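A single protein chain has been removed from this complex, and every other one stays in its place.
By letter and in written order, the chains are A, B and C; residue numbering begins at 1 in each of them.
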Amino acid sequence: MTETLAFGRTPLLTHNYMHYCPGCTHGVAHRLVAEVIDEMGIQDRTIGVSPVGCAVLAYNYIDVDFIEAAHGRAPAAATGLRRTLPPDRYIFAYQGDGDLASIGMAEIVHAANRGEKLTIIFVNNAIYGMTGGQMAPTTLPGMKTTTSPGGRDVAQTGHPIRVCELLDTLVAPVFIARGSLSSAKNTIKAKKLLRQAFDLQHQGFTFVELLSTCPTGWGLSPTDSLAWLDRNMLPFFPTKTFREPGAMPEHTAAYHPDLKVRD
Amino acid sequence: MAYHDVVMAGFGGQGLMAIGKLLAKAAMDEGRHVTWLPSYGPEMRGGTANCVVVVDDEPIGSPSVEHAQAAIVMNRPSLDKFEDTLATGGLLVINTSLIAEPVHRADLTTVLVPANDIAEAEGSPKAANMVMLGAYVAHCGVVSAASIEHAIEVSYVGAKKAYGEANLRAFRRGLAS
Amino acid sequence: MPSQKQLMKGAEAIAEAAIRAGCRHFFGYPITPQNEIPEYMSKRLPEVGGVYLQAESEVASINMIFGGASTGARVLTSSSSPGVSLMSEGASYLVGAELPAVIVNIMRGGPGLGDIAPSQSDWSMMTKGWGHGDKRYISLCPATVQEAVDMMSLAFDLAEKYRNPVVLLGDGLLGQMMEPVIFPALSEIAPEQSWAARGKLATRPRVIVRSLYLDPAELERHVDHLYDKFARMEREEPRAETWMCDDEPPVLVCAFGTVARIAKTAIGKLRGEGLRVGLWRPMTAWPFPVESLQKAAATSDRLLSIEMNKGQMVEDIRAVIGHDKPVGFWGRSGGMVPTVDEMMNAIRGQFANA
Partner (left out) sequence: MLAASYDLHRFERRRVTALVGSYGSGKTELVLGLAAAARQSDKPTLIADLDVLKPYFRSREAGQRLAALGVTMLAPEGALANADLPIIPHQVRSAIGREDLQVFLDVGGDPVGARVLGSLSDVLGRASCDLFLVVNRYRPFSDTFERALEQARFIANAAQLPITGVISNTHLLDETTADDIDYGLDVARPLATALGVAVRLLGVPASLLPHFAKRDDLPPLVAIHRQMLPEFLGGVVCTPGGTA
């Protein structure tokens, strides 16, 4: 009788023990990123940017060169990498929703608007996981968090920000998509989105949002968390590909590239 | 002439900064030490803009000057601002095309130049600043007229060559005024 | 033969000097009175195959510097006081991650929005307070445009020597004035640093550029290591000028940057009146040139610090001189540039007090 290895460690994941809580999808997202880099054979040309947040230690797990950015500043730091490195390099930044959609909103919008040749991986679990589950810009209406104990009151704190939809108003990005890690099937789809983003990275700005769970912050068991994600996050954050190469927003038609203020 | 300083003042857009740079360039080419210090920022737009040029045979300490030895003033507010602060016996070059008021101080050497009228007659109304520079150089002698003419020639090249030629003519009219 | 000199605005000269020193990447955000640096860079860098990028904020520019420095490239940003305040977060990260970079601060009046006129009121911020944590930055203080040019290549060399950010500290006067300068030849610096994150090679372990050390004992070792570097900077990098001190004048004026050159004019005139005055000028705000100051002050009776602020460098002078002799202060703030006459009066006052 012979044994067949059905599932092995991803070659590009380090042997370091992942610190994530049981049921947290960060580990899944890391594995997908590592698999994509491995399959493309670009380990020696890839530099990652880790954020502040639960994924601050991402550099411990994915076996490529890494730099660590200040809170919200990963797109700026990644821009610095992109503008100084040879063009064949692959650069990705990995950010959570507080990091990217709150303190780092300026950096992400402008990196996207400049068409920086990057892949940004945006992990959205609708709360601040690291600091203990406070309200995030992506927290759903009525959702209870430690800083919205009565549920998010949209009259006081606004509505959740849909980052993919927001970035999709910009001209420059070449790929914007939202996937989910709520099931094996969705995870396989999400990996395809990541692969597309990396493949298109040298054409321009690429962005993949991954709907994720936070069992600890949500106070739900891992399986309940997955169900909660599907039931509550999907209606507000639809999974789809918003932007592919060649598909530009309608308002670009009114844009005159030759316009000069003066000679 | 060892140490010399001059303030050049007028409306933003009258080209005071430009003639200050030409003077600084000419002095540098003559092997002198020189500093050029502008007023900058919102002051530059409307009101008065000014720059100070210091020329010396020694390394220059202060690039800013409280009581300048000479002033080129191209509008009324500049005259009001700098007439009183000029050093005793200083040189005051006034653009009478835009300034009708008399000079009150009796201890100054005053040179009256209808710069805008001369420039318009010359066919280049924008070159009034060059007329003023010419008049100033003629009466001050801190640098040679040839050095200024050289500075104009090398500063206006390519597409700007026509401006340079017009400026050269205006400068020479100023010299002769 | 034409002169080797070029007539340059201070800000333009700083930009060109950075390029001559091998800088090919500039990230910045406009603020008066240093806009000529980004403007010059946006024209000049493409000519030499470099990259100019206007960031969305000073917060972004310092973090672009972080990313660029991580690859071993010589990177530059410039700003003025309010913008430099915004950069303090990133500056601290640069120190923590041991990244070289050069930051130019052309100081303007504060606090708050203040004004755009020249000021020296960031002395304390740059020498003590810029960013969180235990950190230091070499701060170079040129007094002339030529010195600013010379200090730019020094700044990049020091940044790489110590793997630490270096500040060029000027004021609005320096940024805006023109003087003739001579530039060094253009140099190309290849970013071949072993610590740079440029893609994992099979021949070396992967590079992680970080300032996070979760184990307090490890962080303490890291900070100790940084302080070993800072101690070496304090030994090797203080720079100062002593002027008109050969006759052991009883009054020693202390001033830095453009104020020092105004002081030279004032002192020259006072010497003409027969008053014996000397000048001590730190060329590095940090490391503060302690030994040079002690030596210059040893033969004088009293010191007078003259600054374009309300008295910041004077605190460092007093920390060195202690109660041995009086250390006076005179300065202007708000963007008011001291005139030669009022400076002469302030110095004469020292003789009246003697």
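One rule holds for everything that comes next: a residue touches a chain if its C-beta (ideal position, glycine included) is under 8 Å from a C-beta of that chain, and two chains touch if they have at least 3 such contacts.
If you're wondering where the values come from, they're calculated on a predicted model, not measured in any experiment.
Summary of contacts with the chain left out: across A:11, A:219 or A:245, the touching residue is A:219. From the options A:104, A:129 or A:204, the residue with contact to the chain not on display is A:129. What chain A contributes to its contact with the hidden chain is residues 19-23, 54, 56-57, 129-133, 146, 215-225.
The rule is short, and it goes like this: only the chains that are shown with their structure count from here on.
Annotation: 60 Å between the Cα-based centres of chain A and chain B.
Listing the residues of chain A that touch chain C in their complex gives 43-47, 49-50, 56-57, 59, 63-70, 73, 76-86, 89, 106-107, 109-110, 114.
By the touch criterion stated above, chain B contacts chain C in their complex at residues 21, 24-25, 28-29, 31, 33-38, 40-42, 60-64, 66-67. Those residues of chain C that touch chain B in the shared complex are 3, 5, 7, 32-33, 116-117, 172-173, 176-180, 258, 261-266, 268, 337, 339-341.
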